[in-house]
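Yeah, one chain of the complex is gone here, protein chain that is, but the others are all in their spots.
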Amino acid sequence: MMNDGQGHPKTIVSDASSTFAVKIADRAAVVEFSRGHYQNHFSQERMRELVRILRALDLDDDVGSIVLTGGEGRSFGVGGDFHEVSKFVGGDEVDLWIDNLTELYTTILGISKPVVAAIDGYAIGLGLQIALCCDYRVGSESCQLIMPELKMGIACNFGGYMLETVVGRSVMQAMLFTAEGWNAERALKDHILHEVTSANQIVSRALQCARTIGSWTSSAVQGTRPNINATYLNGIYNLAEQAKRSHRGAFSQGQAQARMEKIISKGCK
Amino acid sequence: MMNDGQGHPKTIVSDASSTFAVKIADRAAVVEFSRGHYQNHFSQERMRELVRILRALDLDDDVGSIVLTGGEGRSFGVGGDFHEVSKFVGGDEVDLWIDNLTELYTTILGISKPVVAAIDGYAIGLGLQIALCCDYRVGSESCQLIMPELKMGIACNFGGYMLETVVGRSVMQAMLFTAEGWNAERALKDHILHEVTSANQIVSRALQCARTIGSWTSSAVQGTRPNINATYLNGIYNLAEQAKRSHRGAFSQGQAQARMEKIISKGCK
Partner (left out) sequence: MMNDGQGHPKTIVSDASSTFAVKIADRAAVVEFSRGHYQNHFSQERMRELVRILRALDLDDDVGSIVLTGGEGRSFGVGGDFHEVSKFVGGDEVDLWIDNLTELYTTILGISKPVVAAIDGYAIGLGLQIALCCDYRVGSESCQLIMPELKMGIACNFGGYMLETVVGRSVMQAMLFTAEGWNAERALKDHILHEVTSANQIVSRALQCARTIGSWTSSAVQGTRPNINATYLNGIYNLAEQAKRSHRGAFSQGQAQARMEKIISKGCK
């Protein structure tokens, strides 16, 4: 997908252990959640890695805008790593997990450069929350967006706050209290997605948006984005402490883990 | 409607003087605004009674979720009791009324258990505001939602704040400044309602939603709802003092009462 640019694409992360591939051309960076499971679970190590990549891109003068994508044919993100989360017992490990989540969300919101999400497959829980921190969301015709926390037995404070902030209280209520999946058409109507294209077009379309933004005066773009995100970002920080209490409570009862084990054993798709 | 549950329904309010009927089965409670006028005006005594019922249900471990309904064939609520409000002179009785309203709204928002509204007929002013404190709103095909305060000559501070919080500023502006009725189709499009069904299905559909929520891990649900409602609830408290001043002013001029008397004498439907 980088062949159509005039510049010479540079690949900034070539580390063989990385589960992300980053390519930069024509002032847009594409961060692909590659080399992970095709569903893109987010372990805490992957959260921290994505934070490091975004911070590096924020400092890179060749980058005006960023695309996040699970890649064509792979889900944008189906949530946390169940194998990790299912071992939680309601102690300090919950706080660390919330800290890692908070750092990820506030980094996406806090960098100075706009971020475009290209969403194929599933965006569930944490995956959807990553998308809700982005500035523009392009979905594929077959994508499915779900905020299933309550149904799975875990509190949904970040998800509730982020949905209400981005698409309003009423849509938030419907997503949390039905825990149903939103298909592309419904997500577009409810403004969760900004655009829908065919699956094989989402990355090129997202890249087109990112390059357009990247072509604009950087002082204007970067003098705007942090300001229009400031209230949202502060809300996430304020939520973190409360989320620790809620999640400690839920995980200490063991019901969430039991449900997750069941989902893992059945295979989630 | 409670016959389809597997549990033995229990009726917690059997007091002959009550204007509410409460039935519990399968972790869902249905609170029906029965034995009132079929339009369901809300006198202050009825507001206080509903508050007591909701607090009792919040403490009842058999209840995971609550349905509020005017009952099939009856309006969800057409507002305050005009016979009561039309006697206001702009003094302490206005403050007491605002206190009772505030207590009602903040109780619905503040309990730990989700509340589903099943709306048939009219939801006007206070009636619509009760619905706007709920988590999920199912309307009948023939329901009508109206925020007519300004047209009736009374300030609309609660209504304005609640509509803006739930469905956004633009829809709020349209409802307040046209004072028109929203039919089911428009209310669904504008996200005031989450679902529309036929009138004879609204209670069973709302109950189905409530039972689904009731089947989820209570610590997750109850660890989420108070948090996602906290900002909204605080906004209502902050509004109360301001609303007292606005309403004292409006009622001391006598015009609102004159309009209400006219509506009472014509019959409001």
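Details
Labels for the chains are A and B, by order of writing; each one numbers its residues from 1.
Just so we're on the same page, a contact is a pair of C-beta atoms (placed from the backbone, for glycine too) under 8 Å apart; a residue touches a chain by one contact, two chains touch by 3 or more.
Predicted, not measured: the structure shown is a model, and the values here were computed from it.
The chain not shown here is touched by just one of B:Ser142, B:Gln173, B:Ser198 or B:Asn234, and that residue is B:Gln173. Considering the whole complex, the residue from B:Gly64, B:Gly125 or B:Gly160 that touches the absent chain is B:Gly160.
Contact residues of chain B toward the unshown chain are 149-157, 160-161, 164, 168-174, 176-178, 239, 242, 245-247, 249-250, 253, 255-256, 259. Seen from chain A, the chain kept out of the figure touches residues 114, 135-136, 165-168, 191-192, 194, 209, 212-213, 216-217, 219-221, 223-224, 227-228, 232.
Operating definition for what follows: only the chains that are shown with their structure count from here on.
The centroid of the Cα atoms in chain A and the matching centroid in chain B are 36 Å apart.
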